[in-house]
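The block underneath contains the structure these notes are about, expressed in structure tokens.
Heads up, one of the protein chains got dropped from this complex, but the rest are sitting where they should.
Labels A, B and C are assigned to the chains in the order they are written; within every chain, residues are numbered from 1.
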Amino acid sequence: MQHDMDASEWLNTPEPLRLSALRGRVVVVSAFQMLCRGCAEHSLPQAAKLHQAFAREDLVVIGLHSVFEHHAVMTPDALRAFVHEYRLGFPIAIDRPQSHSALPATMQAWGLRGTPSLMLFGRDGVLAYEHFGHLDDLRLGMVLGELLAHSAPKATAVAAAAADSPAPVCRIN
Amino acid sequence: MQHDMDASEWLNTPEPLRLSALRGRVVVVSAFQMLCRGCAEHSLPQAAKLHQAFAREDLVVIGLHSVFEHHAVMTPDALRAFVHEYRLGFPIAIDRPQSHSALPATMQAWGLRGTPSLMLFGRDGVLAYEHFGHLDDLRLGMVLGELLAHSAPKATAVAAAAADSPAPVCRIN
Amino acid sequence: MQHDMDASEWLNTPEPLRLSALRGRVVVVSAFQMLCRGCAEHSLPQAAKLHQAFAREDLVVIGLHSVFEHHAVMTPDALRAFVHEYRLGFPIAIDRPQSHSALPATMQAWGLRGTPSLMLFGRDGVLAYEHFGHLDDLRLGMVLGELLAHSAPKATAVAAAAADSPAPVCRIN
Partner (left out) sequence: MQHDMDASEWLNTPEPLRLSALRGRVVVVSAFQMLCRGCAEHSLPQAAKLHQAFAREDLVVIGLHSVFEHHAVMTPDALRAFVHEYRLGFPIAIDRPQSHSALPATMQAWGLRGTPSLMLFGRDGVLAYEHFGHLDDLRLGMVLGELLAHSAPKATAVAAAAADSPAPVCRIN
């Protein structure tokens, strides 16, 4: 996987992102279709949570709208409405449609099996992990923690983990 | 925190565990009280999930029953019934009660603020992370991924993450 | 509200349904938009659960796709793809678009405030309850139980409630 994402259009970003330009950061690419239920209910909320939890210098979250079915209705305009209604704020690439295949260009080049799919790139820009289907938070966190730790200026994960919890506690008086 | 856990009794293990003997593995100590709601609903199920997900050579999960209130009813026998009903399978240390304090010995020595509390020790046996309250899966995973990666014989986290997901997917035919 | 639903098209039914022809049954009309997040995540799964739980002679569930925004992308074809991906099996009326208003005909005639909206009709065909937003299961069940009991040949609700539960139990040996 030497290629970058091949996008026909980008949302939520003033200019296209290129993996090669993000060297030094961990990059999460979340491939989805707007009418894929597992995407809407699990992987996109998870991507949004990641996007909010991290400083951009450490981790960049990118959505990849890879339409391989229902092409006529999952158009860029439909995606824009979806992104608005679901309040998605991270950059989203529209995987380039191909006239000779039902699969869009990046999905085909990367050999994705469907949606949701998750691709994690290390700070060196190399694909470190790929998953078809939803990856639960614990396992995703583990891979990210490892990737963030590699060649990091400081212990990013441990620092980032310090967050408040809404669950009830028993406090010593 | 140079001391080991000071336990008056152990459950789910034929013999006491000592942190010093677990050098080379990541150790998760989950301090709880059986009648602490946040423990029963969040931190103990999470500890059980960790205990199931990992090979023992990589990660060891230890429960620490640190009773600092309602001492008369959170007895070892009550804990045994609780552990049975909640199907907890990981080793559990009963933090040693002290006659001169409401706090048990390990809780006091470690300066814990209440329950649930989470202590993560790296492969070097040093406390790497501590959290009072429930730590969500994503953040816990990140810290663990980083700790597991340090001096690991192989890329543990990435390997361990390969698990199936029950969430719905859209598969390319 | 004397009018029936004014639909331009129906899905999941060989022929249009009319409220007037459903006299004698309780009817649940769940107004939604396919790109309304609260609909996709809460009210439509609830409608599907109702559709599965009841005999058709007692209760009929009808979806009403009332598009009042993003008209260009929430087309009948897009809805068909959505219904397929979300595995919705109950009859769905497409609320008739109007050239002079952003609101479709039934939504306007019924004075709905948005989506999701729930309308419950008693066995007498009269609107008994209306709710804008998601109605939780307990409250929805209460209204349905009351409506089903009115003039019912038998105690429907009590009979229908006998279902198994997946939650853990403590059984007397």
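Here, a residue touches a chain if its C-beta (ideal position, glycine included) is under 8 Å from a C-beta of that chain, and two chains touch if they have at least 3 such contacts.
A quick note: this is a predicted structure, and the numbers were derived from the prediction, not measured.
Novice: Among the chains in view, which touch the chain not shown?
Specialist: Touch partners of the hidden chain, whole complex considered, are B, C.
Novice: Using the document's contact rule, name the residues of subunit C that touch the chain not shown here.
Specialist: Residues 33, 36-39, 41-43, 49-50, 53, 68-69, 103, 112-116, 128-129, 131-150, 155-158, 160-165, 167-172 of subunit C touch the chain that is not shown.
Novice: Touching residues of subunit B against the unshown chain: what are they?
Specialist: 35-37, 40-41, 69-70, 72-75, 77-78, 81-82, 85-86
We take it that only the chains that are shown with their structure count from here on.
Novice: Considering only which chains touch which, how would you classify the arrangement: line, ring, star, complete or other?
Specialist: Here the contact pattern is a line, an open path with two ends.
Novice: Which chain's mean C-alpha position is the greatest distance from subunit C's?
Specialist: B
Novice: Using mean CA coordinates as chain centres, what's the gap between subunit A and subunit B in Å?
Specialist: From the centre of subunit A to the centre of subunit B is 30 Å.
Novice: When the C-alpha atoms of subunit A and subunit C are each averaged to a single point, how far apart are the two points in Å?
Specialist: 34
Novice: At which residue positions does subunit B touch at least two other chains?
Specialist: Where subunit B meets two or more other chains at a single residue, that happens at 170.
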